[in-house]
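With one protein chain held back, the other chains of the complex are shown just where they sit.
The first chain written gets the first letter, and so on, giving A, B and C; residue counts start at 1 in each chain.
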Amino acid sequence: MYQDLLSQIYHEVKALRLTGQQTAYIPELANIPADKFAIHLSTITGQKYGVGDFDEKFSLQSIAKVFAFSLAYKIKGAGIFNHVGVEPSGDPFNSLVQLEQEQGFPRNPLINAGALAVCDVLINELANPEIELMSFIRQIAGNEKITYNTAVYKSEKSTGFRNRALINLMKSFGRINNDPEEVLDLYFKLCSIEMTTAELSQTFLMYANRGKLPNSNVQILTESQSKRLNAIMQTCGFYDEAGEFTFRVGLPGKSGVGGGIAAIHPGKYAVAVWSPLLNSKGNSIKGMKALELLTTKLGWSIF
Amino acid sequence: MYQDLLSQIYHEVKALRLTGQQTAYIPELANIPADKFAIHLSTITGQKYGVGDFDEKFSLQSIAKVFAFSLAYKIKGAGIFNHVGVEPSGDPFNSLVQLEQEQGFPRNPLINAGALAVCDVLINELANPEIELMSFIRQIAGNEKITYNTAVYKSEKSTGFRNRALINLMKSFGRINNDPEEVLDLYFKLCSIEMTTAELSQTFLMYANRGKLPNSNVQILTESQSKRLNAIMQTCGFYDEAGEFTFRVGLPGKSGVGGGIAAIHPGKYAVAVWSPLLNSKGNSIKGMKALELLTTKLGWSIF
Amino acid sequence: MYQDLLSQIYHEVKALRLTGQQTAYIPELANIPADKFAIHLSTITGQKYGVGDFDEKFSLQSIAKVFAFSLAYKIKGAGIFNHVGVEPSGDPFNSLVQLEQEQGFPRNPLINAGALAVCDVLINELANPEIELMSFIRQIAGNEKITYNTAVYKSEKSTGFRNRALINLMKSFGRINNDPEEVLDLYFKLCSIEMTTAELSQTFLMYANRGKLPNSNVQILTESQSKRLNAIMQTCGFYDEAGEFTFRVGLPGKSGVGGGIAAIHPGKYAVAVWSPLLNSKGNSIKGMKALELLTTKLGWSIF
Partner (left out) sequence: MYQDLLSQIYHEVKALRLTGQQTAYIPELANIPADKFAIHLSTITGQKYGVGDFDEKFSLQSIAKVFAFSLAYKIKGAGIFNHVGVEPSGDPFNSLVQLEQEQGFPRNPLINAGALAVCDVLINELANPEIELMSFIRQIAGNEKITYNTAVYKSEKSTGFRNRALINLMKSFGRINNDPEEVLDLYFKLCSIEMTTAELSQTFLMYANRGKLPNSNVQILTESQSKRLNAIMQTCGFYDEAGEFTFRVGLPGKSGVGGGIAAIHPGKYAVAVWSPLLNSKGNSIKGMKALELLTTKLGWSIF
């Protein structure tokens, strides 16, 4: 059933000939063929369904913030909320206005400022932050080969002036413990992680499965943590378009400017989509549409 | 089972001796005894459970915005989103900053500006807006006696300068069709509607029941509209604390400065709580805590 | 000498064929012929020089705020600064953002919010506010016939939603003592006052003459008050273009959306210009240019 549904959605979205902008500020992302498009769904009972370019790697960008936050939440428990909040920002993902007004305390872990604060916490807590973070992501992906793209990482590092502004502003408020450049380095590696659409839907299954790895039954996050993280994705996962996504799709999820979106239906499945064409809010246009059609046709949203 | 659970939560919350502020700007609300506290839960299969002062009327205030929006959504369909958005505001419920920056277009129907825009639409569309709106609310409440409190209405009308500022700002951007004072009049009546906690949980059952009245099976909102309205409540129902509520409680809901909160679990139940002590964001402190305990103890949130 | 200079400037500015927008939101002002242009200069020693349409009435609009503030300053002394500040706003003349952030305290008496606060003070202090304010303006103008234009007043009153938003916001912060509509009524009459360019330069002479009427030697403002009012005009007289005017012209002054500008050189002269074409900041384009040429050619600015 799912396989036919995904094919139908895939062709329906393709037929709409939606257009958008590709990320311009990272040259490596600007050159991805604009017509790439994939949908992949993994159920907690182990089925997998895919259509389109679901075996091609793409840059996770902000989607990877979910993983860094998961690890920090696992380590610090509720103490992580001394470093980041849980409120939607109502502003673009990289806005400094709110951060200045709120004395450098980031609204949530899924905007840039919040993810930088999370990386700072990981550097505090871990002996080898980069290695341990990558290892954690490989564990929940069930895939030892997940890594970041060096060219994208270097490109972001050499041009990430806005993120440099964000972290120095937080540092000026005493919110960052480590050297800003060290935190940025971890952050840029995180954002440069690549997965295929199939790998991404598999990796997100844990969030649909109450914090447990579906294959091994290892509990990564507690059930309560998993629910709360899903709640944060629901209200904060799509920059200043979180309301629109919740309204149209009705599932918790997270998008990235690489054109990917991952979403989950708790207790049922994880789904990932990828198309590099973005709307003005930085979310994949075809991805949003595909997920909207999915929950409409299934008659299933969480609401 | 539910009855014992509610009693347990009721006493557990009482024992916490939580304190807060009562609404100061409406004298009629400032005089409610601070220790009033009620929880009431109605299931879509017809059971009802209550504890505390669930048979006393209180002022719905912003909770009533859900009903006005429901009627406008029913009448206009998706066209209502030409008048209000679906994004969380990230700002206090009565902020003008964002409204000015966004040329008078309200972020969502559950902040003051949005509810004023909704009232303006109702005046456009209805021959007798006040009568038809009240009639609609009585229909979904299944209770012909629901009405507004005249003293509260008059009090709000004579002191509602902030709301007068909001609507005149929207009017200056051409967003309001009718005389601002006429719209304010309907809005203040709406906010002054009173229900008991039991009546409120009953009235919200429709939103847990895919838009259908549970007793009569009359379809008030379409299933899709009902889901989407729930999605809006999830991201926008608690002023600039929507993230916190989603995080802690994990249910769509709406609060009011009268100290009430109504929330729903789609397909299961509606629950209402009331205690006039508010936190700094304008949400009932005991109410938030009671609902957090409810979903924690039940192990049920939508995530 | 002045006469030739003004003629030269007049023709030089005309030759530039500068274009701009006329005020759209007051229909009566939108219909003024776009090519109207006048310059008039009065010295404190009694000479008068004019060129162009300097004997035609135009709507003072915000220029009249200087007169209302002068009267309130005369009455209340330094106590007036409990009601308005002396800082430039850095924002457009009718912005609510700053007013909300600063709890309804207006930055200075020459933006709309500040002039509304000043009108509120005049209503507190005067038995017949409208009559006494008009009488005061006639006194400093040395002209018993100065009055407001009824059509403009009515037009502003029926469409002044932005000003209604401003005063209700201030009222919500407890900054306004009287009924907002009563304050607005005085404010709209003030803004609707008409003068010719010649009358305006004559009326501003008092500010060039240390607070004394040049003909009668009656001291209206103290010398200190006069200097301080000039300082406020220097930093706040041109909305969010006060820096530009100070930079280019180097004289204290005040502009209005009717296309007029009045400026003074302390101890020397008052000058008024009028042309209804405005730049994007709401200041007369030809007027700014004419005054820039005047101080450049004279080699006289206050700096």
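In the analysis below, contacts are C-beta pairs under 8 Å (C-beta built on N, C-alpha and C of every residue); 3 or more make two chains touch, one makes a residue touch a chain.
What you see is a predicted model, and the numbers here were worked out from it, not measured in a lab.
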Q) Missing chain touches which shown chains? A) A, C
**Q.** Absent-chain contact - pick from C:167, C:232, C:271 or C:293
**A.** C:232
**Q.** Chain not shown: contacting residue from A:34, A:96 or A:126
**A.** A:96
Q) So which of C:42, C:112, C:203 or C:246 would be touching the chain we can't see? A) C:246
Q | Touch residues of chain A, complete complex, unshown partner | A | 95-97, 100-101, 161-162, 164-166, 168-169, 171-172, 180
Q) Residue-wise, where is chain C in contact with the chain that is not depicted? A) 85-91, 98, 107-108, 224, 226-228, 230-232, 234-236, 240-244, 246-248, 250, 252, 266, 296, 299, 301-303
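Heads up, the rule we're going with is that only the chains that are shown with their structure count from here on.
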Q. Linking chains that touch, what shape results: line, ring, star, complete or other?
A. line
Q: Rounding to the nearest 5 degrees, give the angle of the rotation that lays the CA atoms of chain B over those of chain C.
A: 180
Q) What whole-number Å value describes the gap between the mean CA coordinates of chain A and chain B? A) 32
Q: List the centre-to-centre spacing of chain B and chain C in whole Å, with centres computed as mean CA coordinates.
A: 47
Q) Which whole number of Å gives the spacing of the CA centres of chain A and chain C? A) 55
**Q.** Where chain B touches two or more other chains at once, by residue number
**A.** none
